[in-house]
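Below: one structure in structure tokens.
A protein chain is absent from this complex, but the other protein chains hold their places.
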Amino acid sequence: MTIEVNGGRRGLTDPEIAAVIMAAVPDKPLETQRKMNYFMKPRGKRINEYEVLCCYSQPTPDWIPGGLDWGDWTQKFHGGRPSWSNESTEMRSSDWLAHRDPAFRWHALYVKDKAEEWRYTDRFLKAYSADGHVRSIDPVWRDEVLGDYLGAFGFYEYGLFNSHSSVVRDCLGDTLRMSSAMIGLDKVDNAQMIQAERTFLSKLVPGFPESTDIPKQEWTKGTIFKGARELVQDIWQATYDWNEILFSGHMICDPIFGQFVRREFFMRLSSYYGDNLTPFFINQMQLYFSQTKGITTDMFHTCLGADVEFGDYNNRLMRAWANKWLPRTVNALKDFMAIYATIPEIKGVSDKAAIEAALVRVFADWKRDFADPINYKVDTAALVKTVLSGLK
Amino acid sequence: MSKSSNAYNAGIMQKTGKAFADEYFAEDNQVVHESHEVVLVLKKSDELNTVVEEILQGSHKADNPTLVVEDRAGFWWLKATGKIEIDCVEVSELLGKHYSVYDLLVDVSSTIGRAYTLGETFTITSELMGLDVKLKDLAAA
Partner (left out) sequence: MAISTATKAATDALAANPAPVSVGAQEVHRWMQSFTWDFDKNRTKYSTKYKMANDTKEQFKLIAKEYARMESVKDERQFGSLQDVLTRVDAANRVHPKWNESMKVISNFLEVGEYNAIAATGMLWDSATAPEQKNGYLGQVLDEIRHTNQCAYINYYFAKQGQDAAGHNDARRTRAIGPLWKGMKRVFSDGFISGDAVECSINLQLVGEACFTNPLIVAVTEWASANGDEMTPTVFLSIETDELRHMANGYQTVVSIANDEAASKYLNTDLNNAFWTQQKYFTPVLGMMFEYGSHFKVEPWVKTWNRWVYEDWGGIWIGRLGKYGVESPRSLRDAKKDAYWAHHDLFLIAYALWPTGFFRLSLPTQEEAEWYEANYPGWYDMYGKVYDEWRARGCEDPSSGFLPIQWFIENNHPIYIDRVSQVPFCPSYCKGESTLRVLEFNGKKHSFSDQWGERMWLSEPERYECQNIFEQYEGRELSDVIAEGFGVRSDGKTLISQPHTNKDGKLWTLDDIKRINCVFSDPLKAL
């Protein structure tokens, strides 16, 4: 038969072509090693699918620790700066490809989870609206807190989202790059969920403003988010070391400021003000927070802090970074305390004692999960006291 | 085989050997020539086969006589002058199931031209969207 075939003919189903192919196929496989990436060291007992599909996809030379390639870059930045370089971070590693997402999520698994969350969000909103739950929300909470301050908090999430762009460009490992993109997407998802909630409320409550104008005014000009805005701006645009961006955002700022605002303010208080809509969205954000925490603690504690060669140095650097970013985060939270003056006080819920208890929870969690592993000494009671001084 | 100038093997593509080389290397063919056509590659699937056979080549065939559709094994190759538009509300009715414009994008494999979505409509056009023509957002309810 002719060797030129077209018009949609397929070797798998066309008997004439298939006969030629099958005559050429070896009688038995030529190679017995059939596991892709068989040469790599797995995190667990055996190489898993995530490791097969992600690990060593980065073509870096061996002078960036972990790389398998050789030589120089084939094209560099104007002036000769290299494509990727060890100098892009103060951190040191004996293997930049060592990180693993603890959930072993490659792209398909990541989007599958989020797709399920979206589908369920759609069904939840339909049930919520049909049930008329919106009638039970305290009007001040709904119009001022959700309309203005939750909207303003969306800018916090959006700013942190943008802090991941240069990390995705500059970081030195494949699994690091993929994880950083995913936790970045979660942040813009948070910002979009906040807007989705506001758009949803505007459909149910005539006159509820869907526009981002007032929240943006609050975020850029108001005092409640002043410290947070300045903090986010500096993480996003004033920090060039990609490890420091991740560390300041996910090991300091978000576990303290983000956790307090999401978990201890919006989620804990909303039900007291008749709002069972906001917790639905915040719970998704909290899921992302916990997944991100797994990822960044693997990066900073499991890999960099425990690096055989550079662990001590890395932990010392992390403590220095904590010294730099913790006071600014505490200050952001102190500014945020002014929000309590805008809502009707509920005894045992939004009074000073309850706020202090919430702060103690957040700082205790942070100390246990983020400070202690790098041996960072911190007086959480003093931090709580500083934050509380912001109450009006 | 289609005789349309938009066909997969139109013009020079019908030639072989020296005749092809002569035209290919002709002086006039050493610079690009502006084209007002658009190309769409649709991955074959249950839904896209319906879109191609029952809508683009069926109920809406008269809408754009320049449209050519060709079978390239795994995909449908479409070329038309001006634009190709697919209304997913209509597709949804035809399929008998919910089918959004983003469900359509699951199997839209490639575009040459300016493609965009608005509401439940997918459009690929030779117009310069964002330059000559403004891109619109979904209107507020």
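For clarity, chains are labelled A and B in written order, and residue numbers in each chain start from 1.
Just so we're on the same page, a residue touches a chain if its C-beta (ideal position, glycine included) is under 8 Å from a C-beta of that chain, and two chains touch if they have at least 3 such contacts.
Small disclaimer: the values here were computed from a predicted structure and weren't measured.
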Original post:
Thinking of the whole complex, not just what is shown, which of A:Ser83, A:Asn283 or A:Thr386 touches the missing chain?
Top reply: A:Ser83
**OP:** May I ask you to list the residues on chain A that touch the chain which is not drawn?
**Re:** 3-6, 8-12, 17-18, 20-22, 24-27, 29-39, 52-54, 56-59, 68-84, 106-108, 110-115, 117-119, 121-122, 125-127, 129-130, 132, 134-135, 139-140, 142-143, 154-155, 158, 162, 164-170, 174, 177-178, 181-182, 184-186, 188-189, 191-193, 195-196, 199-200, 203-208, 210-213, 216, 219-220, 229, 233-234, 237-238, 240
**OP:** Touching the hidden chain in the full complex, which residues of chain B are there? Just list them.
**Re:** 8, 12-13, 16-18, 20-21, 24-25, 29-39, 41, 43, 45, 72-75, 102-103, 105-119, 126, 128-131, 135, 137-138, 140-141
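Here, only the chains that are shown with their structure count from here on.
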Original post:
Roughly how many whole angstrom separate the Cα centroids of chain A and chain B?
Top reply: 38
Original post:
Okay, in this complex, where on chain A does chain B touch?
Top reply: 7-10, 203, 210
Subject >> chain B residues within the chain A interface of the complex >> reply: 71-73, 140-141
